[in-house]
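Below is a structure I'd like to ask you about.
With one protein chain removed, the remaining protein chains of the complex are shown where they sit.
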Amino acid sequence: MKPVLRVQDLAKAYRPGGPAVAGVSFAVAPGEIFALLGPSGSGKTTTLRLIAGFERPDRGEVWIAGRQASGGGRFLPPEERGVGYVFQDHALFPHLTVLENVMFGLHRRPPRRRRARALEVLDLVGLTVFKDRRPDELSGGQQQRVALARAIAPGPPLVLLDEAFSSLDAGLREVTRAEVRALLKATGTSAVLVTHDQEEALSFADRLGVMRAGRLVQVGTPEEVYHLPATPFVARFLGHTNLVPARAHGDWAETPLGRVPLARPAEGAVRLSIRPEHLELLPPQAAEGVPGRVRSRAFKGHDLTLEVEAAGRRYRVQADYRSRFFPGDPVRVRVREPAVAVGRNAEAEPPGVKRERAAD
Amino acid sequence: MRTTLLALLLFLIPAALAQELVVYSGRTRPLVEPLVRAFEKETGVRVRVRYGRDPELLAALAEEGLRSPADLFWANGSAALAAAGRLGLLAPLPEELRARPAAFIPKSGRWVPLSLRLRVLAYAPGRVDPGALPRSVLELPELKGFSGRIGWTPGYASFQDFVTALRLLHGEETARRWLLGMKALAPKAYASNTAMLLALASGEIDLALTNHYYVFRLLKGVPEGAYEGDEEEEGDETSARAPEGAVAIHRFALGDVGNLALVTGGGVLRGARHRSPALRFLAFLLSPKAQEFQARSVYEYPVVRGVQTPPGLLPVEEALRLGPRIDPERLKDLKGTLRLLREVGIL
Partner (left out) sequence: MLPAAGVAAGVLLPLGYLGVRALEADPAELAALLLRPQTLALLGRTLGLAAGVLAFDLLIAWPLAWLTVRTPLVRVPGLALVGALPLAVPGYVMAYALLALGGGRGPHLAGFWGALLALGLTTYPYLYLNLRTALLALDPGLEEAARSLGHRPASVFLRVVLPALRPAFLAGGLLVALHVLGDFGVVSLMRYPTFSYAIYLQYTASFDRTYAAWLALMLLALAALGLALEARLLRGARPLGRPRPRRRPPPAPLWATALGAVWALLAGGLGVGLPLAVALRWLGAGAGLAGVLPAAAHSLLASLPAALLAALLAYPLARLEVRRPSPLAGVLARVAYFGYAVPPLALALAWIFFGLRAAPFLYQTLAMLVLAYTLHFLAEALGPVRSALYQTPRGLEEAARSLGHRPASVFLRVVLPSVGPGLAAGAAFVFLSAMKELPLTFLLAPLGFDTLATNAWSYASEAMFAEAAPYALALLAVSAALVGPLLGRRRDRR
C-alpha cells in the first residue's frame, strides 16, 4: 500500500550552526497513527510544520498522498496540501462560532453540504449542542475537540497534531486521547502526533519515531522502541531505566549484577539498559543475585519504586505493593529479563567502580 | 509637604486677581504685544492679555457677563464690537476719547476705532493689465475673461462686511445681482486671505478680493519692529514670502464700496474693574506715536490725522477718503448678509 505521507531526508536550519531538522525520513501508512517523540527543541514541531507547508525545507522531500508537496523545486502552499492541523493551543477563530469554525475548511463544497458535514463531524466529537457557542465559551477539552473536528471535517487523508493534548489537564488528557484515537481509527485517517510525553506517544501511536537534536534516532512500534531502545537516549526518554556498563559475549553479558542474558547479541564493552521492572529484590539470604541495601522507597499506590545500592551503584527497582523492603534493609538484586545493549561503554573496566545516576 | 501645598496654591491662584489691566484681544499677539509693552513702559500699568479670535472672545465675554475679568475688548473687526455693544457688555466712552479719531466713530459711543483696513482688489501684474481693471467693484462681474481666476473669501468677516456695505449703500437687489454675477465667474472661495494671496502669487488665480494689509504683509513681511525702533530698521527683518511685483493693489474710484474701510477698535467693558487704565490704554492706542507704529509695523491705516504712513501706504487723509463714509455700526446686519449669501448659494 502506498504511504499517505513520505518524508525523505528533510532538513531545515533557522540559523547557521543549529539545524532544527537534519535529514529526517519516515513514512506513514494509510490509517496509521504515527508519533514524533522528543524533548523540546528536538525538531519535532519543525518537522510537522515542514509537512504542513508552514515552513519551507532547506532540503529533502515531502510526499502527501502520492503527491510531491515539497522538494525537487516544488513547494505546495499549506492550503493545497489537504492536511489537517491541530494546534497546541487549538487556534480556534475567536470571531466564529463552533459550527462556523468547523465549516471554515469546507468552503470548497456546495453551500448546502457544508453545514450538514460540519454537523456530522460535530456529532462525531459530541459537541452538537455547543455549535452556536464561541470558542471562549468552551472548556479546554471542548476547544480541543472543536479543533480536531475542524481539522478532520474536510476529510483529509492526514491529520497533524502538534502537542494537541498538552494543554489539557491530566485526567481529561487520557480520555480525550482515547476518544481522538478511536475517531481517527473510525474514519481511517492517518495522523502524525508531535509530543514530548512518552506515555502519550506509547499509548496513542501505532508507530513512533524518537527525535533528538533534529534527527530521527529510532523508529518502531511502541513495544519495539520501549523494549529494544537503540541508544541510551531512547532508553531513558521512553521511561526509566538503569544504564549499566557491561562486557558482552554474544547473547549474554558480564555485569556488576552478574551474568545477564541479552535481548540482542553484542560484543565487547557495552552499556546495558535494564528497566526497573526487570529487576527483582530478594531477601538477603537468597541464593541468587548480588547483595545490596535499600536506600529509598517511594509508594505510588499500585506499585513501588525502590532505590537500591549494590556493588557500588544505585539501581532503580520497580516492585509491586507487596514488597516488604524498607530503607536500610539488606537485599539481593537479580535481573529477571534479558537486557538490551544500547551502545558502547565509555567507562573503564572492570565495571562497578564509578557511581552513576541509576535512573533519570 | 509645605512645598506641595505652596505649589498647589500657586497652581490655583486665578490670574485675574492681579490689580492691573486685563485685555481680551481678538487681534493676534504679534500685532498687540509691542504696543502693550510700550504702554507698560510708559505708564507702569501691568497689562495682561488673553489672545483669541473675535468670535470666541465675544462668546467668552458674553458667557462671563459682569463676572468677566476683562477690562477692555480690543477687536479685530467692528462687527464683534457692535455685537458686544448690543449685548450690553460695553460701557459708554467719554466724549474726549471719542473725539480723537478722525472718522468712523460709532454713534453708540461705546467703542472707538483704532485702525483701518481697506478692501482692495489684488492682482498679479505679470498676468493682468491694470488698465483693464474696472473703476468700480460693481463692474467686476463683467470681467468674463477672468472666469475661474478670481479668488474671494465668502466665509471671512471682511468680505461679509463688504457685502453688508454693498446692500446698505446700493440696495439688496444690486447686491444680489453683483453676487450672482460674480458667482457666474466661478470664483475660488478661500477661507484665509493668506492662503488666497499665496495662491495669487503662485498663479492659481489672477485677481483676489482682499484687505490691503495682507498684500503688504505678503510682499514685505511684518517687520519685527520695536516700538521705539529707528527708521533704518524697517523692512530689514521680514518674513516676506512673495517677490516684489508678484502681487499688486488695484484701487477703485474714490468713495467706491470696493474700497470699503474696515475698522478695528476697542471698548471698555461694563464690568471692568480697572476702568481708568483701560481708558488710558485706549487713549494711548490713539496717540500719534502708537498710530504711527501700527502703520509701520502691520500696515494698517491710522485713524488719527497727521500721522505719517510708511512708504507704499497712502497718506492718512487720502485713505480716510477712499472708501464710503459710513458708521461702522451700520454694518451690523450680518444675518441679512448671510441670508443673501445662502440664497444665492455662496455660503
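The chains carry the letters A and B, assigned in the order they are written, with residues numbered from 1 in each.
The rule is short, and it goes like this: a residue touches a chain if its C-beta (ideal position, glycine included) is under 8 Å from a C-beta of that chain, and two chains touch if they have at least 3 such contacts.
Values in this document were obtained by computation on a predicted structure and should not be read as measured data.
Checked against the full complex, the candidates B:Pro30, B:Gly88 or B:Pro315 give a single residue touching the omitted chain, namely B:Pro30.
Contact with the undisplayed chain is limited, among A:Pro154, A:Gly214, A:Pro256 or A:Gly292, to A:Pro154. Although one chain is not displayed, its contacts with chain A can still be listed: residues 14, 52-56, 77-85, 87, 89, 91-96, 104-105, 107-108, 134, 136, 150-151, 154, 160. Listed by residue number, the positions of chain B touching the unshown chain are 11-16, 18, 22, 28-31, 48-60, 62-64, 67, 69, 79-80, 83, 155, 157, 160, 188-192, 194-195, 198-199, 201-204, 214, 217-218, 221-222, 224, 236-239, 241, 298, 334-335, 337-339, 342, 345, 347.
The rule is short, and it goes like this: only the chains that are shown with their structure count from here on.
One finds 87 Å separating the Cα centroids of chain A and chain B.
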